[in-house]
Every structure is written in C-alpha cells, then in structure tokens.
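The complex appears here without one of its protein chains, the remainder shown in place.
Chain nomenclature is as follows: A and B, assigned in order of appearance, with residue numbering initiated at 1 for each chain independently.
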Amino acid sequence: MGQIGKRTNPFRQLRNREFRIYPVLRAVVMLGLIVAGLFSCSGSKEPPFLKIGLPEEPRSLNIWLGTDANSRNILSQIYQPLFRRHPETLEMIPWLAKEDAVFNEKELTYTVRLREAKWSDGSDFTSADVLFTRQLFADFKIPRYYSHWQVIENVVAVDDHTVVFHLKEPSAVFLPRVMTAPMVSKKEWEQVCKEALATEKPLRFLQDYQVDTPLGTGPFMLHEYQKGAYIHMIRNPHFFGLGQTIGNLTLGPYVDHILFNIYGTSDVAILALKKGDIDYYWWDIQPGYLKDLEKDSDIDLHYNKKSALYYLGFNLRKSPFNDKTLRQAVATVVDKGFILDRILQNHGNPMHSIVPAGNRFWHNQDVRKYGEGMDQKTRIKAAWQMLVDAGYSWETPPVASDGTLTKPSDIRLPSGEKMEKFVILTPPADYDPKRAFAGTMIQEWLRLLGMPAFARPMAFNSLLETVKGKHDFDAFVLGYGKLDLDPGYLASFFSSKNDNPRDWNMSGYRNPEFDKLAEKQKSTVDLQVRRQMIFDMQAMILEDIPYYPLYNPHIIEATVNKRFAGWVERVDGIGNIWSLCMVKPVD
Amino acid sequence: MAKPGYILLKLVEVGVIFFVILTALFFLFRLSPGDPISKMVDPMLTPEDMAHLIQQMGLDRPMWEQYLIYVKNFFTGHFGVSFHYGEPVANIIVDKLKWTILLFTTSTFLAAVVGVFLGKIAAWHKGSRLDNVMSISALVCYTLFIPWFALLLLWILGFKLGLFPLGGVLSPALWISNAPLIVRILDVLHHLMLPLMTLFVINLGSYLLLMRSSMLSVLREDYILTARAKGLSEKVIRNKHAARNAALPVITSVGLSLAFSINGGALTEQIFTWPGIGRELIFAVSNNDYPLAQACFLLIALVVLCANLIVDLLYAWLDPRITY
Partner (left out) sequence: MLNKYFVSRFYKGWQIFIRNPLGKTGVIILGVFMIMAVASFLVPLIDPMYDPMTGIDPDIKLSTGPSFTHWLGTDNVGRDILAQLLEGAKVAFIVGLSSAFFSIVIGTLIGMIAGYAGGLVDAFLMRIADIIMVLPSLVILLILASLFGQFNIWIIVFIIAIMRWPAVSRVIRSQTLSLKHRPFIEASRVAGASHIRIVLRHIMPNVLPLAFLYMTFRVTSAILVEAALSFLGFGDPSQVSWGMMLQWVWKSGHMFQAPYWLIPPGLCISLLTLAFYMLGRAMDEVLDPRLRKEGQAE
C-alpha cells in the first residue's frame, strides 16, 4: 500500500472524469429488486418433462471419446448394441438383433439376424452398418472394443439383415463383450473415417471430431445441448423397441422429453431433488444424505446391489507380504462386519469372493473365508496362532501366556529380521471416505498384532502411479465401482503375464495353475464348464490372497414419486436404458 | 524523451517473461508423474489400448520434439485440442471466458466504485468512530477466508432463505420453455448474485483500505492546503480535489491486484459451479488435460502481464521522472 501511495503524484494533473457513484448504486439496487421480484413469481409453469440430474458435464457427445459415466448416460440412449443384458436375469438377450445368435461349433461362426430397425433420421439399419462398425474398430484400434473384436476373423453380410461372424477361435466372451459394442451408422461416420485415416493420428482425429447430433437407433435423440447447463433429449419416433415386448418388458418410451440438468455438486442436485426440480439424480447417494431423504414422502429411495469390488491389495513382490501366511493372518483380523456397519452404515454387503455376490451366476460362495463369525479377541488369537506356526516371533506377543491380549511389540519375520514399517495406501478421504477409513481401521487392527502398519491417504493419480505404474508399495485399498458382469477381469487382475508396470496385475500374483485356467476359460464357450473354471479361479485367489475383498456397497438412488413411476431396478441401480424406456407419468 | 525506447524495452521484457513462463509450463507438465490416462481405472482398457492412446496424443515423442511442436503451435495460433473434451482449446476457453468476464468485471467494478466512495469518507473522517468501524470491517472483509464466506452465503441466502439459486448460470426449465430474452438475462443475473456478492465483499475490503490510505496521503499535499486557503468548501475539496486524485491509484491497482483476484475467482467459481475459466483450470489440472490447463494458465499469465505492462506504461507516461 505504501508503494502505491508513493506513486500518487503523477495523477494530480488528471482531472478529466467524474466518478458517478450514486447513479450506479441506484441502478444496482433497482436491478436487484427487479430480479427478486421476478423470481418470486416465476417457476410455476413447467412442460411435462422427465427431469434428470447429472453430476457433471458429459465429456463429449462423440461416442469414441465420451467414455465417462455422464457421457455414457446420454449416449447409451442413442447408440445401441446388438445384444444387451436383461435387467433381471442378467442374461444376454437380443436387442438390435432379432433373435439369439446361432453358433456353429464346427465352422466357428455366429449367425445374427438383425431387427428391421431405423436410425433416428429414418434411414434403415442394415448389415452394412454392422460391417462398417467392425471395420471402424479395426482401423482405429478403438480402445475397449478393438481387443475383443480381434477374435473375429471375418464378418459376412448374407443379406441386409443377416450377418455371419467368423471367429478365429472359440470365445467365451463373444456375447458379453463383442456383441455389446455400440453400433454406429455408416452414413454418419464414413466420411469422417476417410478423413481421419488420411491423418497421422487417426484415432485422435476421430475422437476429436465434433458430433452435434449423434445418430443412433435408441429410444431418445438429442434435441438441444446448452454447454454447462442442460441437455434436452426427445423421443426417437423410429425407435425399434417402441411398443415391442423385449425380455417380457413392453417398452416405451412413455415420455416425450428428457431434460438432463447438469449440476456441479451433489449437494445442489439433492436439494433440487427435494424441491422437485428434478425427478431423478443419476448418481450414487452418499449415506450422509439418507436420514434427510428418508423423511420425505415424495422421495423414493432405491437400494440395489452393485457390481463392484473394494479390496485390500498386497505387493507379493517383496517382504513382508510375499508371505502367504502373513496375508492370511491379515485377512483374519480384518473385521468386515465392522466395516459394513460403521463405514457403509449397513448399506452394503461384506464381500467374500472377488466376483461380487450380486453377479449370481459367476459368484462362488464356497471360497475360503477368514475370521468368519469370530469376535475381535478370537480373531487376534487365530491370526497370532497362524503367525506363530509360520515362525513369526515377538518381543511381547499379542496374546499373553494366560490367554489375555496384551500390547505387542517388535514383531519379527520367520527369518529373525524385524518387520519393517509398511504403508497401506488409500485414496484421500474426499475422493472416497469409505476406502480411506477402511485403511485406517485396518491399520489399527494390524497394530493389535504388533505389525508396524501405517495407513496413508494419497491423491488418487499418485496412488495409481505408485501402485500400478511403479509397483512401489506394500499394500493398498482400492476398488472398482463398476465391474463388468462378465468375470473375464479375473484373468486380467491375476495372470502373471499381466505383471508389468501399468498393467492390471498390480499385486504381482504368479501362479502357473491359475494362469492355465485363466487362458483356458477365455475360449470355453460352454457356460457351465466355464463357470466351474471361474469358481476354481476364485477359490485360488481366496487361498493365496493377492487381493482380499472387503466390502460391496449398495448403490442408493433417489427418485421423486409425484410425477413419474416405473423405474427398472437391476444390479448397479435404476440408471439404465430399461428405466428410461419404462418410466411412465403418474396421473 | 526516451519514451519509444522505454516502451520497446518493456514490450521485449514482457515477451521474454512470457516465453519463459511458456517454456517452464511445458516442462512442468511433461516432467511430472502421471499422464492423461493414468487416472483411468477401467479393467476393460488393456495396456495396449493405453499405449495407443498415449501415442495418439503425441505423448510418446521425444520431449524436445513435443516442445518444438508446442511452441510452433502456440505462435501460429493453434492452442491444441483438449484431451478431455476433444474440442479445440480455443473454443472451450471462449465459451468459459464469457462467464468469467461477466463475474469478474461486474464484481471488480462494483467493489472499486463502492470502495472508493467509502474509503473517501473514512479518510475524510479519520479517527472518528465511523472511520474505525469502516476500517475494521474492511480489514475483516480483506482477511475473510473466501471459500468459507462463499459457503456461508450459499448456506444462508441460498439454502436457508432460498433467495438465490445454489449454482450454475441459468435455470434450464426456464430456457427450454422459450422464455423471452429479458427473462433469460434476469435469470443469469439472478444466478450471478451469490458469486458476485462473494467477490464484491472480498474486493471491497482491499479497495476501501487502499482508497483510505491513498486519500490520506493526498490530503497532506500542498495543493489541498492551497485549496483550503482559497476558501473552497470542504465538500468541494473532498470530492473534487482530493478524492479524484486519490482514486486513480486505486483504479490502477485493479491491474496490480489481478493475481489476487484470480485466486479468489477460481475459488468462487468452484463453489458456485460457475462455469468460468478458473473452475475449468482446476478441472483440467486434476484431469491432466495438458493443452487445456496450459492454455488457461497462459491466458491468465498473459492478462496479468499485460495489465502490469499497461500500469507501468501509464506511470511512465504520467511521470516524466521515470526513465529507464
């Protein structure tokens, strides 16, 4: 301030402008009054829209770039796959396909008949579009699809509505992974692809292409997009499912307009829900809000199982967690009941296997369980016994000779070396309080066994860099909020060939027997046989514990029941295309 | 008069500084751990997919080559394409900038006007109770923790009293029903009120204090004594002679305090989900969206440097004693 004071002199000569303060102030006050007046009387007239809150701006309306949750919510109403899962049975049912795919075991072909569907501009959806989509995946090596579509040797269009897929080898994931890819229109993309392929970076060009009105076959189409504020979608008159019964659901859509409001924070969106400004908030609701929402009779809460996995992971490449017994002892002292009760506030399930229980067909419930039904004292004793048997020793053991628990000190490895201090990495509390506090609790439990455990919250991308990129860690708590319903991820997470920096085997689990099964199940088409293999793989993991599954939260969603009803509940919640096809206005 | 030389020198200086920032920023982004896809935890994404994405983003090239491309693109006006949105950075920035300018200029202008007005009165009545109350309140405003103050406003005025919307820039329900333009404008202004109030209060404190001290130093000047001796009325002396001269440094300090305002602006935008440049920068930075974050930051740096350049030149023009 002093400096500025010294610089005042030059302005002494300047006396040209008058500062009109009063008029400005008066104008401001007037404006404020007008605004206040206007909004006390507005907001009464509303068109009959289904209004849905989105937590963030969608990344892009270009399907090759918009892979985030918000973009998917919008785009999944537009671009459709040939097959999709039934909301209740979770089986693959024909969607853009007319009927089940016919598999020819000898020829290794799948024959798929297509529906008489139309794109939203009225043109026909034909085999040419399927062939085009396949070529696009191959030309651009589209992430997520390309690797699965590689199993296809060739695709032949028999006629306009019949396509034959020739496979290189039998594939277990043909339906769940290959046939669930979205089909795009040749008309919309052909020119763009041609241009893109001529550039140095075709994929980037394709992803950066600005799509203003995506062309799809789904129940809705884009009408208006006001960036940062809202997306207005209207019913697609050419939707193939309109009035049809697919998977014993008679599809609509029964609403003409959907308005997606973009909110930046959950607080605001949930308040909007309470005020009735939106009918549904397309996001998981944190337990903190529940008490308040439960009281509101206008609001329905939907609790559904989630295909999710939250787990404690170990680094099997180095001491101390290269010892299986130690990992089992850790698993024994972890109190899943406590985590469920305190951290999830009972909105979830304890998790026993890597494949979540909500995934009924693939979940193996007969895996080895640790500390089941024990109280804390028995847990500690059991874990202590396991460690003693394996040669661990203490200066003061956690269990005294008379059987009472004591404060342990100086745990030593079987080799006689002192156990070095180790760190359990967790995401920070603001990113996910559940994982952060699970980490803290595990630290406390391990200390009861005398282990020098330290839970440390770490910013999410550094955490990934450390764990996945550099493999420089002892243990971590991480999770997948949306796990695919096909258990193929077991092979990704635990195959030794994936034990590379940045690859999916973060623990460094190496088990030749597991590798063999993981390879074999990929080409096992018989569901029952594959199921047994997947069961065996789960059993192996729970015996060796590279990951120890902790909990599986429910997904909790809220809708306003005054205006619309008929939401379709399934694993992962009511936010799905079935809901939007089935929701009806209530009179 | 070495004025043209001085201006040229200043321009060169700003250019060099800007280039240094440009370069430093590039290496900062590239040398840090993590990349735009390191946050993707999608088991469907194979390592080959990731490598392919990295290659498509041009991040697999040698560092110096990336740097040369970056500099060349910058000077040919290609600011690149956002990794996150897949849209040219320039479009995104233009889109966001209008909201920031709206919020920033209105709050700065109002705060400066009111601050000058109140500071003048405070200085004139130096030592009185009025002055004490105003100075202390200004001090309190000045040291308020912006996010907390913003959250309090949101809680009391937005939530408890329901006077203002809780975030965003417009009410979609109003816009899709084809409301008349005036209603839309008022709707935006209604959304503007809370962030505006936050920035206004914070800025007001500093302008008031600045005006007060500037006015006090002007009042000590000889020409005020002369004016008094001439028998001019106190009001005329206060408003015509003293305030006008004292206000100018306050106005120019808008330029100097820009950095402070940008900090506050980013926080305010974040809390009120105001889709401006500050919020976008925070978002881009946490997403490792290099092109967008770089462009946002360079824009901020450029604005700050230019504002300072203008202030410097203004002083040089007004004060012949400054030579280089």
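Just so we're on the same page, a residue touches a chain if its C-beta (ideal position, glycine included) is under 8 Å from a C-beta of that chain, and two chains touch if they have at least 3 such contacts.
No experiment lies behind these values; they were computed from the predicted model shown.
Checked against the full complex, the one of A:Ser266, A:Asn304 or A:Ser492 touching the unshown chain is A:Ser266. Within the full complex, the residue among A:Ala69, A:Met374, A:Ala459 or A:Ala565 touching the omitted chain is A:Ala459. Interface note: of A:Glu116, A:Glu153, A:Glu195 or A:Asp292, the residue touching the hidden chain in the full complex is A:Asp292. Here one chain is not drawn; of B:Tyr70, B:Tyr85, B:Phe149 or B:Trp175, the residue touching it is B:Phe149. Touching the omitted chain from subunit B are residues 13, 17, 20-21, 28-29, 32-34, 126-127, 139-140, 142-149, 151-152, 154-155, 159, 256, 258-260, 262-263, 266-267, 270-271, 278, 281-282, 285-286, 288, 293, 297, 300-301, 304-305, 308.
Where subunit A meets the chain that is not shown, the touching residues are 3, 266-267, 270-271, 286-289, 291-292, 341-343, 345, 428-431, 433, 436-437, 440, 443-444, 455-459, 461-462, 465.
As a working rule, only the chains that are shown with their structure count from here on.
Contacts from subunit A toward subunit B in the complex involve residues 1-2, 4-5, 7-15, 19, 21, 24-25, 28, 31-32, 34-36, 38-39, 42-43, 45-47, 49, 51, 57, 59-60, 62, 65, 67, 141, 143-144, 146-147, 201-204, 207-210, 224, 226-230, 232, 259, 261-265, 267-268, 271, 277, 460-462, 464-465, 468-469, 478, 480, 483-484, 489, 492-493, 498, 500, 502-504.
Partner subunit A is touched in their complex by these residues of subunit B: 33-34, 38-39, 41-50, 52-53, 55-58, 81, 84-87, 95, 99, 110, 113-114, 116-117, 159, 163, 166-177, 183, 186, 189-190, 193, 209-210, 213-214, 217-218, 221, 223, 240, 243-249, 253, 256, 273, 275, 279, 288, 315, 318-319.
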